[in-house]
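Partial complex: the chains shown occupy the same locations as in the complete assembly.
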Amino acid sequence: MHKIPVGVLGASGYAGRELCALIATHPHLDLAFATANAQQGESLALPFGRSITFQATEAAKLADATLIFTALPHGASARWVARARDAGAKVVDLSHDLRIGNGASEGVPYGLTELRRDQVKGAHTVANPGCYPTSVLLALAPLIEHDLIAPDGAVQIASASGVTGAGLTPRLDLLFGEVTENFRAYGVGNTHRHLNEMLACVQEMGARCDLLFTPHLLPVARGILSTITVPLRAPLDDALALYRTRYANEPFVEIADELPELRQVQHRNVARITARPVANTRTPMLQLFSAIDNLVKGAAGQALQNANLMLGLEETLGLPR
Amino acid sequence: MHKIPVGVLGASGYAGRELCALIATHPHLDLAFATANAQQGESLALPFGRSITFQATEAAKLADATLIFTALPHGASARWVARARDAGAKVVDLSHDLRIGNGASEGVPYGLTELRRDQVKGAHTVANPGCYPTSVLLALAPLIEHDLIAPDGAVQIASASGVTGAGLTPRLDLLFGEVTENFRAYGVGNTHRHLNEMLACVQEMGARCDLLFTPHLLPVARGILSTITVPLRAPLDDALALYRTRYANEPFVEIADELPELRQVQHRNVARITARPVANTRTPMLQLFSAIDNLVKGAAGQALQNANLMLGLEETLGLPR
């Protein structure tokens, strides 16, 4: 089979690099170009001893690619999505520019694959979800679909992410000397921009609850764990069974008996989720624990999963499980 | 001034070692003995090039000490508290054996110093609080004292602790190779034994809310951060001012504008707390962020703070700020 040429715009960040590495081991894709402005001319090592040299984004021959991934900074991406479409390429946009709750665009599905598979399959452009929303929405979906969440309650989400979630940027507060042996919340007050994305998605699915989202920065390189407390309409007997049924045929969602850990999902395109009853409260509650690798299922892996569908390939191709 | 002889039972764990080191630099205390059963005969390095040799707990001359700290395992401690009292010593018990919510004993105050200073001063024995409760209760106290918490609501507490909180025990799941680059919840379901301790304390203070406590294990050696979401009776304008007033004269509570980080409190006998408003929820909420060093303010430091009071010394002596 002829390989399908794809390109990556903004390939020098953590998500872009991860994407290039995944493409390099994909059986049916060929990495036609990878762009980076500040680091143009530099070489990126790829698996099997191969490498690719970053070219300027302006210099990329967009028309050479059947599908283009944009991993450009938020705000700068939308313009390049348009240019890539004009050049005839399909597009997976990893920025938040076209996501629901931000600047959703007509005909551009929100590519949380397990929830929108049919829309993704037929799409010309897909807005790839944020990392935190991926961990949270896959965990909440079964409860929303069965209308089990107390409609006037607040779902509380305490998430913790590894530092690669903040990108490959030279910030003093991300230096090893500042992060090691440390832990802190950030972006608090329930105004983080991923909140809108999550709210828009749960509302589209019919939920009316509030969300309260509090992110934290972990001294680890990669991985997100979301601890989610859900007020229920009524006590729920076997939540885990509900989850096992819902995701029985999903190759990239693992429902676990035990509590998920970051190391179980690192470098893998999976969300690992469990549900646990809560004792000693007057109103019924359920706790969900959801772990992903922010760079794989939370970014590059899910982007490739969507690309596979858009290109008519098998969804699991080239994705590490 | 003559130095006051004190002893430490169960000194070979993390809290016991920390306590011995603090005592060694205390201007008015002298470490008469330190006991450890499995490690008896081993030498513990102390500041200024000094050291002490662990003796068997049975061999300790309890009567030689004016005050004895017991850092023995939970369950084994209560018996030694009684023996120490029989020998005429005052006692600070670091185990949970005598704490409220567990096996509270008549006349043994729960030594969260800032909340029970007067009881501690006159006590013969004090039950030193657990590490998680210390971080949580100091944060909740001002709201409870002003009756600001919605009485039928649930205060949600997502805490994360460094591994020394689990003790110096040879568990496979605490090996460096298992903890590095990892993060997980544990003890979930709202049944952790620190829940009872916290519930008992907030109820004694008059609160009627539920508590939902979820601990997590961090890849750091020391420190606890508790992220606490409080449902309020009514919107609260300047929570931070309330906190500043409440703790204005407390040497070991820091009210911060910015979000507290573990590195700000490591090796120090302080709780660092801030309060933040929460947007985008239908019911009024407040978030508290509270950081302590689990081995200092959460264990050995607070124990020494209590001992200073019990011995009629200045409360801040020998405590790192």
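By written order: A and B. Residues from 1 in each chain.
In this section, a residue touches a chain if its C-beta (ideal position, glycine included) is under 8 Å from a C-beta of that chain, and two chains touch if they have at least 3 such contacts.
Quick caveat: nothing in here was measured; it's all calculated off a predicted structure.
*Asks:* Because only 2 copies sit in place here, please give the count for the whole complex.
*Replies:* Identical chains making up the full complex: 4 copies.
Following the convention adopted for this analysis, only the chains that are shown with their structure count from here on.
*Asks:* Please report how many Å separate the Cα centroid of chain A from that of chain B, as a whole number.
*Replies:* Chain A and chain B have C-alpha centres separated by 39 Å.
*Asks:* For chain A, which residues count as touching chain B in their complex?
*Replies:* Touching chain B: residues 152, 154, 156, 158, 160, 162, 178, 180-186, 188-191, 195, 199, 210-212, 214, 216, 218-223, 225, 227, 229, 259-263, 266, 276-283, 285, 287, 289 of chain A.
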